[in-house]
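In this view, the complex is presented without one of its protein chains, the others remaining in place.
Labels run A, B and C following the written order; every chain starts at residue 1.
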Amino acid sequence: MSDYFKDIAPIQFEGLNSENPLAFRYYNADQVVLGKTMKEHLRFAACYWHTFCWNGLDPFGGGTFERPWFAGGTPLQLAEQKADAAFDFFTKLTVPYYCFHDRDVAPEGADPRESHHNFKHMVEKLAAHQERTGMKLLWGTANLFSHRRFMSGAATNPNPELFAMAAAQVRDAMDATHQLGGENYVLWGGREGYESLLNTNIGHELDQMGRFLNMVVEYKYKIGFKGAILIEPKPREPSKHQYDFDTATVYGLLARAGLEKEIQVNIEANHATLSGHSFEHEVATALALGIFGSLDMNRGDYQLGWDTDQFPNNVPELALTMYYIMQAGGFKTGGCNFDAKVRRQSIDAADLFHGHVGGMDVCARALLAAEKMISDSRMEQAISERYAGWGQTWAQDIMAGKVGLDALADQVLANNTDVLPVSGRQEYLENLVNRFV
Amino acid sequence: MSDYFKDIAPIQFEGLNSENPLAFRYYNADQVVLGKTMKEHLRFAACYWHTFCWNGLDPFGGGTFERPWFAGGTPLQLAEQKADAAFDFFTKLTVPYYCFHDRDVAPEGADPRESHHNFKHMVEKLAAHQERTGMKLLWGTANLFSHRRFMSGAATNPNPELFAMAAAQVRDAMDATHQLGGENYVLWGGREGYESLLNTNIGHELDQMGRFLNMVVEYKYKIGFKGAILIEPKPREPSKHQYDFDTATVYGLLARAGLEKEIQVNIEANHATLSGHSFEHEVATALALGIFGSLDMNRGDYQLGWDTDQFPNNVPELALTMYYIMQAGGFKTGGCNFDAKVRRQSIDAADLFHGHVGGMDVCARALLAAEKMISDSRMEQAISERYAGWGQTWAQDIMAGKVGLDALADQVLANNTDVLPVSGRQEYLENLVNRFV
Amino acid sequence: MSDYFKDIAPIQFEGLNSENPLAFRYYNADQVVLGKTMKEHLRFAACYWHTFCWNGLDPFGGGTFERPWFAGGTPLQLAEQKADAAFDFFTKLTVPYYCFHDRDVAPEGADPRESHHNFKHMVEKLAAHQERTGMKLLWGTANLFSHRRFMSGAATNPNPELFAMAAAQVRDAMDATHQLGGENYVLWGGREGYESLLNTNIGHELDQMGRFLNMVVEYKYKIGFKGAILIEPKPREPSKHQYDFDTATVYGLLARAGLEKEIQVNIEANHATLSGHSFEHEVATALALGIFGSLDMNRGDYQLGWDTDQFPNNVPELALTMYYIMQAGGFKTGGCNFDAKVRRQSIDAADLFHGHVGGMDVCARALLAAEKMISDSRMEQAISERYAGWGQTWAQDIMAGKVGLDALADQVLANNTDVLPVSGRQEYLENLVNRFV
Partner (left out) sequence: MSDYFKDIAPIQFEGLNSENPLAFRYYNADQVVLGKTMKEHLRFAACYWHTFCWNGLDPFGGGTFERPWFAGGTPLQLAEQKADAAFDFFTKLTVPYYCFHDRDVAPEGADPRESHHNFKHMVEKLAAHQERTGMKLLWGTANLFSHRRFMSGAATNPNPELFAMAAAQVRDAMDATHQLGGENYVLWGGREGYESLLNTNIGHELDQMGRFLNMVVEYKYKIGFKGAILIEPKPREPSKHQYDFDTATVYGLLARAGLEKEIQVNIEANHATLSGHSFEHEVATALALGIFGSLDMNRGDYQLGWDTDQFPNNVPELALTMYYIMQAGGFKTGGCNFDAKVRRQSIDAADLFHGHVGGMDVCARALLAAEKMISDSRMEQAISERYAGWGQTWAQDIMAGKVGLDALADQVLANNTDVLPVSGRQEYLENLVNRFV
């Protein structure tokens, strides 16, 4: 269909000794790891936006990529060409899933109805591509941040008419996700935050956001969508401050809106580090709070203060993240989405494959490392032993609320002995991790 | 009593034209601003720790301060000398309040009972000093982070015996705060977090923390303490990650423990900026979430990644913070505590006064600026006008839960018109602020 | 000519009591301060780029500004309309200077000659506008970072043909700057750095950069340009690492190329903070190293890791910068350029004036504060006294190279007495600064 990737053969597993840069050396889709195939565990998705819509523009320069579907036809024709190229790419890459924003796949129209119809038109095309190729939709979402009208936010806009415009887009995007069998629906609030406190009523905006989230959950049940609703935390950029700053903040937002059982998080590695946390911190926190959903596998650059969305390539960093997820039973509706983009200088069609193939192999290595960590069990044992004291009856009584401050304090004075600390053994444990990566 | 500050005369208000560096030029305690005196609004407190306990040590060098109460007596004798000097300082400075950790005022003993008795002894001395001078206690707290035994946390320690040791210290500190008429009790969790995920069970530790907070609240009611319970957020340092990362995170912790109506936050400017937020952001967020309590008025250095605890000295930065607080009705149990320390090179007794006098004057200027902002009302109007659309009936129906996603989306398609954005006017508003500072 | 700003009256000084938001309250062009008028000291310039070319685009959204010169004519017609509007703006704002990149004022052509001719054409138009209005050019520069061809650098491109393309643009931009009476020529190396070490030969690129700088200086002398050649340091963005990271790094680059007497720095406040320094640090360092040239007066946001280019609005922060410059004799060829942009949500024509008017007033306040600091002289005295020991003969002998390590060490052992430190008095000095702002 599309011939943009005609020089690229479908990517195959060739094993460790392959010298083919466009083959997998670790990702063997059907290899069984911890009771499931790699494909079933990792649930890879490629994203529409960075790979098919971005033209290489950055704040200091214009586009560098010259994709054939960027110009030379009507907007809908170009959208169809883009979809042809995208599904060609997805299938050659052998990812089972893809993800999109509404405006990635269909052009904004001249008015709300035209936008609605453009999108409906393209959703039919996507459905046909899915049918044809067997591709599945990991998640859909609505782009409520690129258009000028949303410059001051969508759900948190000071103008309720723009809240309504956002609602209209989200209904369509949820309908499309449902129709296409999407396994999750994601909300990312790029402009749900503020540029300046001087023109912002935080309390009102937080209330608006809580209401919007409730409307989304209500609509999910209304249409019978079985997938998960996810929020993607990010601390800032494009806004100065985003209300979904990080996983712990999102937990608070959800609790305030009564939704902590209804909505989970889609954690991005790059957003994690921009918020001052490691990727594994965000994942471990979400698991501890019961709101872990899915992953965006794109790293940042530790020296840069903005979202670079690079492909993952550091195995030791990912191994711990994968370990925590696998230890907790693996992904449910979520998966590993590459919300990653090739560098602005990587202008060849093949570069898109290099980025994804390398990223997939790194995830597969991390999964294999996680398998070793779990089989070995020393990491888990070290934790269990460290907290073993809490298994004692008197300690369980504390946690059960049977003992108060007063009683504990009396007990300490009665015993009148100090408690000696024991080594945290961090270096030993770090070395242990290095055995598995 | 103490003669360490014998060369310093009590600090007085001398007005703008004073060339005396140890006089107030703005802080006029009895001047009425927004319906109360400056003293009643600002509720200044000096802290025991940085000013009387720290010896100037940093990670790369030893003490530089040579206070007379650092050596030359038994620990209790030195504690008494320190208290003499402290109250001499507080009264000369004319702050109405002070704050302390248990271990600031009394030495750790050889066993729990000795520590308990040392502290009780010194609390009697403090009570006498308060009686003698009229000084009041803004808040008390327990130091659960300096002693070796708490190296792996206190409430979140993997060993329940250390949780009990922490409980014992907190009971004593709460009792003392109650006895001394303290208006708040503060919890700062310097080691309630982790150094490495490899030896940490986040979920269990969060449960421990929730239980500990509940025990504190239960005990407050048991003893009839009328003050507020406050948590002081900080993202990290000394730990790699602290569970009370920032105000939004603390809200989530409280909601998870069912305590969002019981506990408020004590916000420190330096901790705010270390967590990636402005000071005014943290204050505005706490006000919006209904958990604003008190302030620590010590700034960080924007170029440094650790807690420098410097005295405030940038009026424009503080003016907005003061504006939000005054606009919301001012402090209730909280106040402005200087959890600030003079620089390690500021080794003279007079330097302690320079730091506080400058800080108090800066706060007074910020209060005067806030008064102007409120009287002028243009800042408030700009916000009201921007959100005016939400006052319409159909918009109120959205917030009241009467309208769902579907209905809003239908309305947008029926209207079929785009909504134009309006200017956020940030530059105009920033200039407006500059009229008042 | 242009009617875009037709509702804006020329900005005038109205003094402190003016309630007109589009009047100066501090900037009184003809008021004499430290021996010169404010206008002569501050040498304000507005920039072409952010104010007339940027459409409000950011990495997550499209343009929000709808300037009449963005569409509806041939590229050269639009460039002429833009120039009309720009000079209308400059004159209403009453700044004496402006600054531009070659591609701001004239469109890129289909080939090098067309670009060259477009630029020549527009330079004639600029000359006519200057003649008509009395406006002067503070500096010109070449945009070697926006076009796709320079994605891997200009002077440091791995391809020498692109080095040549850069040379061609710079010659034209230098010629234009000379022709228009520009007082400086600036080099900003947005892509003179790297994205990845994996495809970069740092040593070769540093040699290329040194050679290019020498070519620029040689050409300056060849054409008899009397202005200063300036480099604008920035640590990163758009590149991961830029070779002109900060002032100290630029000094090293210049020294390596033998140009430390030939080239100076144009210091931007936002770039300073992105490099981990305060603005005043960069200025004080440049003055100490003898390479101070000019200023870009646009601040960053301390919570954001990218270039926000906001108008200055914090007087205390600017006052020290202005103090160091005035203490060293003031600007020579340089001035205060607003390389600042209104926020993406500030979409009205008036917002452009609000930004600049507020920024100019803040600079004027900073200048007035600097005047007070200099008149008062206590700040300077504190420094002189602190270093007074170096005026002793034996100390001067050290600096003159007459005494070696051995002799000094012998002297210490012979004296055999410790040296006591004295207070750095930082809090006193910070309070002193607050008297003047």
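Methods note: contacts are C-beta pairs under 8 Å (C-beta built on N, C-alpha and C of every residue); 3 or more make two chains touch, one makes a residue touch a chain.
For clarity, every value in this text was computed on a predicted model and none was experimentally measured.
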Handout entry: Chains on display which the left-out chain touches in the complete complex
Key = A, B, C
Handout entry: Selected residue (touches chain absent from view) among B:K92, B:H147, B:K332 or B:K372
Key = B:H147
Problem - Interface with the unshown chain - residue positions in chain B - result: 56-64, 145-148, 150-152, 190-191, 195-196, 236-238, 240-241, 274, 301, 303-307, 343-345, 347
Exercise for the section: Quickly run down the residues of chain C that touch the omitted chain. Expected result: 111-113, 116, 148-152, 158-165, 167-168, 170-172, 174, 195-204, 206-208, 211, 214-216, 218-219, 222, 235-236, 241, 245-246, 248-249, 251-253, 255-256, 275-278, 280-281, 284-285, 287-289, 320, 379, 382-383, 386-387, 389-390, 392, 394-395, 398-399, 401, 404-406, 408-409, 411-413, 415-422, 424-426, 429-430, 432-433
Practice task
Mind listing the chain A residues that contact the chain we can't see here?
Solution key: 21, 25, 64, 273, 276-278, 302-303, 311, 313-317, 342-343, 345-348, 350-351, 354-355, 357-358, 361-362, 421-428, 430-435, 437
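The rule is simple: only the chains that are shown with their structure count from here on.
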Handout entry: Far-end chain from chain B, centres as C-alpha averages
Key = C
Practice task
Give, as an integer number of Å, the spacing between the C-alpha centres of chain C and chain A.
Solution key: 40
Fill in the blank from the handout: Cα centroid separation, chain A vs chain B, in Å, comes to 36
Exercise for the section: Pull out every residue in chain A that's touching 2 or more other chains. Expected result: 148, 150-152, 195-196, 236, 241
